[in-house]
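Below: one structure in structure tokens.
The complex appears here minus one protein chain, its other protein chains still in place.
First chain written, first letter: the chains are A and B, and each begins at residue 1.
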Amino acid sequence: MVDQLLANSDLIAHGMEWTTKEGFVYPNEFIYWSIQIVLYPYMTGLVAGAFVLSSLYHVFGQEDLKDMARFSLVFSLACLPVAMMPLLMHLQQPFRGMEVLFTPHFTSAISAFGIIFTTYSIIVLSEIWFVYRVYFVEQINALKGKKDLVSSFMRTLYIILALGAYDLSNEAVAIDKKAVKILAGIGIPVACFLHGYAGFIFGSVKANALWMSPLMPVIFIMSAVVSGIALCMLTYIIIMEWKKFTTTLAKGRGDESVQLIKGAEVDVIHKTSRYLIGFLIAAITLELLDQIFRGYTAMKSWDILRSVMYGKDFVNIFILQYLFGNLVPFIMLLIPKASIKRTSVALALILFGVFMMRWNVVIGGQAFSLSFDGFMHYSMPIIPHSMETFKEGLFGALLVGATPFILFWLLNKVIPSLHFTKK
Amino acid sequence: MSCSRRDFLKKGLVGGAVAASLPLSSFKFLTPAEAKSAVGDPAVRWGFLVDTYKCTGCGFCVKACKKENDVPYDLPITRTWVERYVITKDDETHVDSPNGDRDGFKDTKIDGKTIDPKDISKAFFVPKLCNQCDNPACVQVCPVGASYQTQDGVVLVDRKWCIGCGYCIMACPYGVRFFHPVYKVADKCTFCYHRISKGMKTACVDACPFGARQIGDLKNPDDPVTKAILTERVAVLKDEYGTKPQVFYIGLDENVR
Partner (left out) sequence: MRNHVLRPLFAALALVALILTARQLMVPSDFGVHGDSFTYNFYRADSVNDWKKFPVSYKGREYCAECHEDNTESITKSKHAIIQCENCHGPAMQHPDNPEALTINRSRDLCLRCHLDLPYPGSQRGELPAIDPNDHNPEQECVECHNPHNPNLEDME
């Protein structure tokens, strides 16, 4: 049987279809890590960011984030599988993925994924349970008399979800709140760790001249916080604008409450963008330090790194990532009296800049050969003609990108997070 | 607890799929004695010697390796390959390895460039294969223990356990690893473990007409390979990575990548 498979003329070596070689490249070298591995650190960064934002309310009691906290907590649950999805889609043997939990080889950075991811999932799920327990019990009571299929199904579901904890006394609810606070506090470092170790995966590969740097995990955490805050701010703006819009429809443009919402929105955005700028400065400083150090020490690999950075990938690195992804939004945020519109554009650019940073690390790190004498170019498969080109191409990436929104929609059927408290 | 329940179901499903995808034979339980005898003889340490003066670039080694080890013949991936280096008098280095030298070097041109024989200051061939490092970076990074070093020093991949993440491929500084398109796992030179464990030589060593490739036991001082390594001037590839390669080269030039 193997003979037949080997003789199959349609056989394709992994990476062959999207890699073009130039100069002297070893025969087995291809772009083995493609778009899914670009998405993986990008998505985990966003998850961590969303969780951190919800924790700001629960731990530090930022009252103006109350509506956002529920939303971002449920959104970070919807994003959870997406941190794992790119990895599973990238595996050649996805069904063996569980082995990471069964026989973890702890000298490998990837082996920690199973344990950190499970821990983080448990924290997020427990926190949601405490936040929604009261709601579960209320629903169980509300659906009691109804006989239709949907209602009885939902009631059964809520009974299972409530885990038999029906106590709605003030004491019990207070305990819930305290537990949420503790879990959110533990969650912050775990979320950062979940992301920092993604940087370690790359930084510890000594064979790759671009990746190997002890700064890599720190750079990854910084840019994750940047992208996380940016996404949350952007979502916050969208929700507040929507809220403003519905209030305007209901009460008219000149109503006091519209002005109130607007004032609160601008205030929160201004406060948060100060943190964003701070983390952005830290991220850029570290990246520049890394580059300057490489150029100054000029190890053997510098010649080829230079020709990638200042030649082949110049547009990706200096124009798209640093100029449009960092410098332009940085200036836009620094100029006083930032309008909501301007801030939104800056935030979108920052999200794009962080994505380009991931791209330039993952794809850029494979743009040169281990021989230091040749280059590889990645052309992302657009129209898939096989499972492989689907998974490692545009549509695979879009699937990963769309999943959190589909999950979020499904989750909201059970744990609604978009009903805002009326003031 | 919605959550743990959901996880429970999900993991159960994945677990079932794992069970279904693995042949039963991989769960054969060995007695401790059997396991001990299975892992290789610690009294042996396999090593390799390449004489770059003797190599003529005929590529019979590459052909034999691909056929012996079921590496798809017409794909560019290969467990061993031969590089051609031509250094001209203006100190330019020209390198190529068309198809990994599976069919020999059929062209006097290198990478499309014609080089006048009068301009050549030195030229030679360098066979490459897995270095079976003493400190294999590829094994260190395997997240599930599917890549390992046997007691006799050969680095192997467990085809029934590899998840195909590609981290080992990234970690190898020599580019000897690739994904096997049929088994969908990482693949690499095994020093023909099925041959050397039967007292045979590797397929590439047997196929080489010029004796440019030799395999031997580095723990045996009377082995010709050990003797040559001890008495002659040999070098290894990319020792700056600290991987301690166990493939030694006679006449290794500074221009070799």
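Rule of thumb we're sticking to: a contact is a pair of C-beta atoms (placed from the backbone, for glycine too) under 8 Å apart; a residue touches a chain by one contact, two chains touch by 3 or more.
These figures come from a predicted structure and were not determined experimentally.
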Which of A:F24, A:Y57, A:F75 or A:F130 contacts the chain that the document leaves out: A:F130
Interface with the undisplayed chain - residues on chain A: 98-99, 101-103, 105-107, 118, 122, 125-126, 129-130, 133, 163-167, 172, 175-176, 179
Residue ranges of chain B at the interface with the undisplayed chain: 1, 3-5, 7-8, 11, 15, 18-19, 26-30, 35-36, 38-40, 42, 52-60, 63-64, 67-69, 86, 103-106, 108, 117, 120-125, 135-136, 139-140, 145-151, 156, 158-161, 190, 193-195, 197-198, 200, 203, 206-207, 209-211
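Please note the rule applied: only the chains that are shown with their structure count from here on.
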Centre distance in Å when chain A and chain B are each reduced to the mean of their C-alpha atoms: 37
Of chain A, residues touching chain B in the complex: 2, 5-6, 9, 11-16, 23-24, 26-30, 32-33, 87, 90-100, 102-105, 107-111, 113, 121-122, 124-126, 128-129, 157, 160-161, 163, 201, 204-208, 300, 369-373, 414
Chain B residues touching chain A - in the complex, by the definition given at the top: 1-5, 7, 11, 14-15, 17-18, 20-22, 70, 72-78, 81, 83, 95-97, 99-100, 111, 128, 137, 140-146, 161-167, 169-179, 181-182, 184-185, 240-242, 257
